[in-house]
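Shown here: the complex without one of its protein chains, the others still in place.
By written order: A, B, C, D and E. Residues from 1 in each chain.
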Amino acid sequence: MMYLTRRERFNAAHRLFREDWDDKKNYEVFGKCSNPNWHGHNYVLFVTVKGEINPETGFVINIKTLSEIIKRRIIEKVDHKNLNLEVDFLKGKIVSTENIAQAFWNELETPVRKMGAQLHSVKIVETENNFVEYFGV
Amino acid sequence: MMYLTRRERFNAAHRLFREDWDDKKNYEVFGKCSNPNWHGHNYVLFVTVKGEINPETGFVINIKTLSEIIKRRIIEKVDHKNLNLEVDFLKGKIVSTENIAQAFWNELETPVRKMGAQLHSVKIVETENNFVEYFGV
Amino acid sequence: MMYLTRRERFNAAHRLFREDWDDKKNYEVFGKCSNPNWHGHNYVLFVTVKGEINPETGFVINIKTLSEIIKRRIIEKVDHKNLNLEVDFLKGKIVSTENIAQAFWNELETPVRKMGAQLHSVKIVETENNFVEYFGV
Amino acid sequence: MMYLTRRERFNAAHRLFREDWDDKKNYEVFGKCSNPNWHGHNYVLFVTVKGEINPETGFVINIKTLSEIIKRRIIEKVDHKNLNLEVDFLKGKIVSTENIAQAFWNELETPVRKMGAQLHSVKIVETENNFVEYFGV
Amino acid sequence: MMYLTRRERFNAAHRLFREDWDDKKNYEVFGKCSNPNWHGHNYVLFVTVKGEINPETGFVINIKTLSEIIKRRIIEKVDHKNLNLEVDFLKGKIVSTENIAQAFWNELETPVRKMGAQLHSVKIVETENNFVEYFGV
Partner (left out) sequence: MMYLTRRERFNAAHRLFREDWDDKKNYEVFGKCSNPNWHGHNYVLFVTVKGEINPETGFVINIKTLSEIIKRRIIEKVDHKNLNLEVDFLKGKIVSTENIAQAFWNELETPVRKMGAQLHSVKIVETENNFVEYFGV
């Protein structure tokens, strides 16, 4: 089993809040991340897949194909976007890094399997001090 | 003359656009950076000051004081904010990295001089591939 | 299960040596790290916790609370300190990165559990070329 | 069980291709990585070993010894070399990052065990966007 | 005057040597960088231009246009290439980082001026420990 990781990046606006809470309550829980005028990040995404090495190519899967899948399924939908307002697969969610990672996993799992590999983990770095990693279970 | 640099960071939303242009024209010039729903960045700011070494302390100026000035004059006003809507000294400007750097320079020049040093440069890193630097002239 | 990581930093002096060995023996085993006049590092600490996503907040735990725990239990005690002389929970230990990681684990496990998560790993980067990671078992 | 990682670096030329394919077929599968005139990388290698902490030294193993093993077994053979032409343990292989990682594992497993630790993983970073990790199974 | 920098990357093979020297002499001067079988690097290129801020756009020049110029004039010609054999503007040169930087400057100066800015510097990072910077004079 070999583990192959592709890094991609996207820049997006977001806001942490619940519609069923008022601004005061949102600020108590989410702090300045609840700013109603939004803020944003340079998100860094690491997608790791695993599989046997294909003896014909020496690859688990071609990393360019992996990059294309990530771009088509994720980056094109989130880059230079508002994560709360514009991303179909995040609709109705609190766009915490945790929820984003889980949503990305759900978008990527099937297309990675169709390529003949398994999705192993989705890691999202929100700032140099904060990141999450999800393994699907 | 010794050059002393402090790095600070802020996460903010912004949008590149002109109010006197329609969305189509804004998109032609600013591309996806003109998204009306905003996007955002982890901005990294490097402020460089210069001056003689104070023989009593070995410092140009105390870097903690420099950090406090940057935080009070800049970071508190821009971190987790919308640069187009919420920052007094950016009002009415296109919030390109170039204009942000120049505006930061104007905020910092006097307080740095009052500390006994000279502002040398303001550098803003917008993404790992793009940054600007301004020297006040 | 979602994995959430917070990075914190501290700058400290230390020395690798055993009191029951003389300087010559300490130098043979620990090399220049045994310098009796100390040396130091910019240590980087990554603390990873795991848990279910809280559906109310989208968080495993609030990363600010995690940061506060790390600061109160670890950073305030080790930053700008001598690890051999000044840290209660390192007393009597050889302050190798391995032993530091294990001691940090012991300090963090209970307060993380009280927050409703599980401590997953403590990673300490001593230099850009050397780091350790501990998972508690 | 404590996990200890050493980072080493090497700069090498390589080419992805199969001798039994013509240039056109190689280009279809491997793209510009199949350039018959070679290209190259600053490879970064992370070797992680695991073991109990030796109570006499506070070390899993002395990281200098680990570094020496990696240098003697790997770096001296691959640094400033052509991976296709000049490395005994890569002869006849497609020098994909995956195959390189597996070959490095095979070179390192025995000498690490002789030092009293276990090889845990070999990670190779080919570019800032691409890396692989191998755990021996 | 505002300074705007774009980072681009390329992976290439090269060799330091003089045809009029034999292998022994080349090895004396260039060491392992003279390996006749080539080696390679992940080169990182920083191109800095300077100019007045255009009040209509807030830009010195559009950084996407700058990126396209660098890609068309430089990256397409050097990425995944052999710098000694395949790059028209490096023919006959010793492909030291210094000579590469000067050659890149010559390729970029005119197209940057045609965009309405001035080329300020070309910086090439060969390894994390070695880089050069050229200002055209």
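Just so we're on the same page, a residue touches a chain if its C-beta (ideal position, glycine included) is under 8 Å from a C-beta of that chain, and two chains touch if they have at least 3 such contacts.
Only a predicted model underlies this, so the values are computations on that prediction, with no experimental measurement involved.
Asks: If the full complex is used, which shown chains touch the chain that is missing here?
Replies: B, C, E
Asks: Could you tell which one of B:4, B:83 or B:122 touches the chain left off the display?
Replies: Residue touching the absent chain, from the options given: B:4.
Asks: Have a look at E:31, E:55 or E:116 and name the one touching the chain we're not showing.
Replies: E:31
Asks: Spell out, residue by residue, where the missing chain touches chain C.
Replies: 9, 11-14, 32-33, 35, 37-42, 79-82, 85-86, 127-128
Asks: Counting contacts across the full complex, list the positions on chain E that touch the omitted chain.
Replies: 16, 18, 29-31, 93-99, 101-102, 128-135, 137
Asks: Which chain B residues touch the hidden chain?
Replies: Chain B touches the missing chain through residues 1-8, 48, 53, 56-60, 62-64, 67.
One rule holds in what follows: only the chains that are shown with their structure count from here on.
Asks: Treat each pair of touching chains as one step and give the shortest count from chain A to chain E.
Replies: The fewest steps needed to get from chain A to chain E is 2.
Asks: From the centre of chain E, which other chain's Cα mean sits the farthest off?
Replies: Computed centres place C farthest from chain E.
Asks: In whole angstrom, what separates the CA-based centres of chain D and chain E?
Replies: 28
Asks: What is the distance in Å between the mean C-alpha positions of chain C and chain E?
Replies: 42
Asks: Return the residues of chain B touching two or more other chains; collapse runs of consecutive numbers into ranges.
Replies: Answer for chain B, listing residues that touch two or more other chains: 128.
Asks: Give every touching pair of chains, nothing left out.
Replies: A-B, A-C, A-D, B-E, C-D, D-E
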